[in-house]
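My structure is below; once you've seen it, I'll send some questions.
Only a single protein chain was left out; the remaining protein chains are all shown in position.
This part shows chain A:
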Amino acid sequence: MTCLEGPHSNQGPDKSCGPMAPEEELVSSSQLEEEEEENEEEEEDLDPDLAPDLEEGVDEEEEDLGDPAILSAVTNTQRGLPSSPGIKASGALGMSPASLHFLWQTLDYLSPVPFRPTHPSTSSPVRHFGPRLLPPDPYVFCSPPTSWSPRFSHLTQLHPQHQRILQLQQHSRTPRSPAKKPWSRQSDAYANLMTRKEKDWVIKVQMVQLQSEKPCLDDYYYQNYYQKLEKKEADQELLGQRSKVESLKLVTPYIQKAEAYESVVRFEGSLGQVAMSTCFSPRRAIDAVPHGTPEPEIGAASSQRLRVLSWIEKMFLQLLEIEEGKKNGPPQSCYSEQQRNQVEKLFQALKTQEQSNLEETADGFLQVLSVRKGKALVARLLPFLPRDLAVSLLLAVIHHLPLLVKRDAADQVLQMLFKPLGKYISHLTFHELLQGLQGLMLLPPGSSERPVTVVLQNQFGISLLYALLSHGAKLVSLDPSLEEPSSDHTAWTDIVILIAWEIAQMPTASLAEPLTFPSNLLPLFCRHVDKQLVQQLEATMQLAWIY
């Protein structure tokens, strides 16, 4: 398809291909279109590189056949439909006006349309469907063509040998064009039985099927792949591969929110419903609405687990909404009021889980954290939380660290929490830090294992512990007032000594390797612990670090 201006506007015999709109503003374009169609039927190999030129305006008025002579000369490939403007046509076709409007705007020409609306209104025999517009260029669907050889898209993945063979073939084929084989002469006679218009029509139908309101969700993989490809090409271009290699992209029609329709019509005072069939709901005659059935009572433990899992799913959906909002919104660090509310709500949901007792609250949170998806949820939620909420989560995690470590034995995915939590460790005040660590030290009833021992054996645990100690040391060094003897200070030194002792006690093999090793740990231990122990510690920790 070519644009109207250009070399193809020569006059030809008036081989009318179909009736034209009599409206004033479209007369000239329709005339040119006629010529264009003649040209098309004569020579199919039009220059594809002419820029497309679409008219913006859509004329939705009814069109009338002016000339009966033209009527009789309609070719069999062109069939008009009784058309009526706007809503009526769309209703009959079963499409929303929005998508129909889109169709009219971009893909219109004289083409055989598969569906025939059944309304009997027309008096004039043959009309044309939709307004006259410029025949669109199929290359509208994609970005400008590339000079890439072979003629496959970037999605065709060929074995490198295969690719080389094809390239050789292509290069060797081009000079050999004068040597025609008998079959080629034959096929030339039958070639292009399927005209350009028909091809475009098939493509139009296929594109209609690809309409979507949110292409980044519906077509997630292709969109992301294409973004990566573009980035790679931009980088290549920057690096010096000066050839502007542009890959083609499929641009699917983007529609606004699909209009809701009434598929069931109720008349006043009638006892039933009249079903208006559309292509989306061919025969929706009754309101079949599923009512929630009460769940049967199952065993307590399994139901509890199921409840936690379904709770996590619901929270995850909210989290996805928040993330979507952040992605679509302006790139700023302060969130809108609505987003903040959403985050708050999610946090409350995370913490409370419909339980009023404070202990059970923590328990609910722990249950969420025992599930792999729950950990992922918390890890992804943490960046959105304001400081105090995040700190409370962090403290809860520290408090129950041994339990978490034990429960994570199967999954081993606590690590994903380290980075987001680590960020908030630096926000802790000294007092909060102490609180957390003291909570950690408490020996849980009925367990003989010391919590620190358990923690040290797990990678996440030991990393968190080191990070906390390092932060504490930093705080102490920054604030000389903390050095003064006070209950806080003694508590701190006690904790440090205890942890140092624990580390020294552990056989090197069972000491887990931390994700990060803060540099101010050893000096910290040096200050509070005697030399012998320090040397022992050094040996232990260095060895563990090397491993």
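We adopt the following convention: contacts are C-beta pairs under 8 Å (C-beta built on N, C-alpha and C of every residue); 3 or more make two chains touch, one makes a residue touch a chain; residues count from 1.
Here, contacts and distances are computed from a predicted model.
According to UniProt, the chain absent from the figure is "U6 snRNA-associated Sm-like protein LSm1", selected among "Replication factor A protein 3", "U6 snRNA-associated Sm-like protein LSm1", "PRELI/MSF1 domain-containing protein" or "Molybdopterin synthase catalytic subunit".
In the complete complex, the residue from A:Lys199, A:Lys228, A:Lys314 or A:Lys345 that touches the missing chain is A:Lys199. Of the candidate positions A:Cys216, A:Leu250, A:Val308 or A:Met441, contact with the unshown chain belongs to A:Leu250.
One chain of the complex is left out; on chain A, the residues touching it are 48, 138-139, 141-142, 145, 151-156, 181, 183, 186-187, 190-194, 198-199, 202-203, 205-207, 209, 222, 226, 247-250.
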